[in-house]
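Structure in structure tokens, see below.
A single protein chain has been removed from this complex, and every other one stays in its place.
Take a look at subunit A:
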Amino acid sequence: MMRLAVPLLGALMVVPLVAAPVALAQSGPGGRALAPGVKVEVAPAPGSGTAPQPGTVDETALRYYARIGDVERLEAEIARLRALDPSWDPPKDLFAPQPVTSGVDESPFWTLVSAGKFAEARAAIAEQRRKTPSWQPSAKLLQELDLAEGSGRLRSASDTKRWQDVVDAAAAQPEAVACNRLDNAWRLAEAYAELKQTDRAFDTYKTVVSQCPSAKERRDTIFKASRYLSPAQLRELTALGATANPAPGEDYASVRAAEAELETGRLLERAGNAKGNLSATELAQVETTVRERRDADSAISLGWYFQSRKQYALAQSWFSEANGWTPSDRAAEGLILAYNGLGKKAEAREAGAPWRGTSSRVDQALKAVDPPRGSSGGARPGPQGPSELDRTLARRDFAGCLVAVQSAIAKGGKTAALVQQRGWCLLELKRPSEAEAAFVEAQALAAREPAPKTPAQNPSAAARAARDAATAGAITPPTATRAQENAYGQTVARMAAGDTVGVNRDLPRLNITAAQKAEIRASLLATEANRALEDMRYRDALRLLDARKELETEPRNLSILRGWALYNLFRFDEAYKVFKGVDDRLSTEESREGVLTTWKTIYHDW
């Protein structure tokens, strides 16, 4: 029996990867069906079977990926060819220009396939054959094309939730469901599950976790499966993934841990429920997993679990862990309230210092430590953990935030802080005009309220503010005052309402911090650069983007804009470099379009 390239699900489904397709299109030993019409062939153990003759490995795709610099696919292809023939080594001249041997350069067809233009690729191949009747497209090209089309059908059916069509597409093109196309395997399993064929879904997941060598992929598969399978099935899946067909160099401990992580997730969900109590054993299990994974989010959940039970010392230790692993204002918020519960106000203030003035949740929490005079009309009750408003903000439920603010105002009267919070929530709800009115009202209220403690009254914060100001060379302190916060909110709201001209005019006179001013200026420059590109003023677009870059790192959407400005100025090499840089970090439709278009323009490959 011939050995398969990679232990693939589809390979298990009988498909040849290189030559001799017919020879493999039959069920061999160990073959089994995944779905009607889909044969599964279990990959033989390494060393069994016959390797292809040296020199028979088809390197067409490999050379293509090398030429276009697609490192990810290049590595996958190398791994695939190595699995096919362990004695094979990647050619040393992989990145050297290659002579066109057959008289026909297949690159344009590969480019079309890569771009997902399958019909165009088929038409171009047919046209080439008409021009050069003696030419035959390589088997690899035709196979890639078939595969890509099959994958496309499967994904399209899955995207539109036509579950039976997903199963049919997999049956028609079993190679499309493979370890190197794991997403398709997941989609097939999902389709089975949605069709209530849970056993088949389970079988598909089992095949993946036992045949695909990557520990990470096995682990991800278990998490995917957790949506559909019972705890008992998940246990079986985890055991299989941790032990079956181990590949050299892979550490399957993370697969083994997946079950515990899932269980921890379930327990944390229960713990998040106000009435959900965990037993000592369950708590110990959750704590162990969270520590092993150094999972800050779960540590914060544990912190709130203890905080809501007034076990402030335990809450403080978990919030501290979370803040140590991944510092965040969420962790700081919990830490402030836990310290406050322990009566350690100085530590509480210290914990909030890094986020003071920049995080509304931290500012809110700090009010529990130093309540504004007269705000609650007397003695303030001890810390109660997150309020309803805090909870809505944590859930990013901004409609709920408006209700919570309204209810807080009804209970305790209107305060500048509450009205300001309403402004931020209105902004999130895309209601900038009302948000601006709220910030104006908050400003007026703040002017009538007693001044809050300034950094000068808080020695550690004052020291930090002075240090930061010295470091940044800033004239104004980096921590915004209440008035500055409101002015900043108004400006953001005006920007959201499209009043860029007015904001640009008023910016020098605005009472906001230097950092806020820079942020607004950067935003204005980005808007202007977009307008310049629309107006076909490409040099202006570049000038504005360059000015913006001096204030802030350029985000990817503006880098793409820069790429198009360069492209339209016929600076194709620079445009390609910009698009490629963006695409190498995170490939999206926009970045790929930029790379492809400039590449085609440079190489006249239209």
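Keep in mind that, in the parts below, contacts are C-beta pairs under 8 Å (C-beta built on N, C-alpha and C of every residue); 3 or more make two chains touch, one makes a residue touch a chain; residues count from 1.
Simple rule for what comes next: contacts and distances are computed from a predicted model.
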| Hidden subunit of the complex - UniProt protein name among "Lipoprotein", "GntR family transcriptional regulator", "ABC transporter permease" or "Sarcosine oxidase subunit gamma" | "Lipoprotein"
| Touching residue (missing chain; options A:Ser433, A:Asn557 or A:Thr588) | A:Ser433
| query | Which one, A:Val286, A:Ala299, A:Leu389 or A:Leu402, makes contact with the chain that was left out? | reply | A:Leu402
| note | Which of A:Asp70, A:Asp499 or A:Glu593 touches the missing chain? It is A:Asp499
| task | Extract the touching residues of subunit A with respect to the undisplayed chain. | result | 398-400, 402-403, 429-434, 436-437, 497-502, 531, 534-537
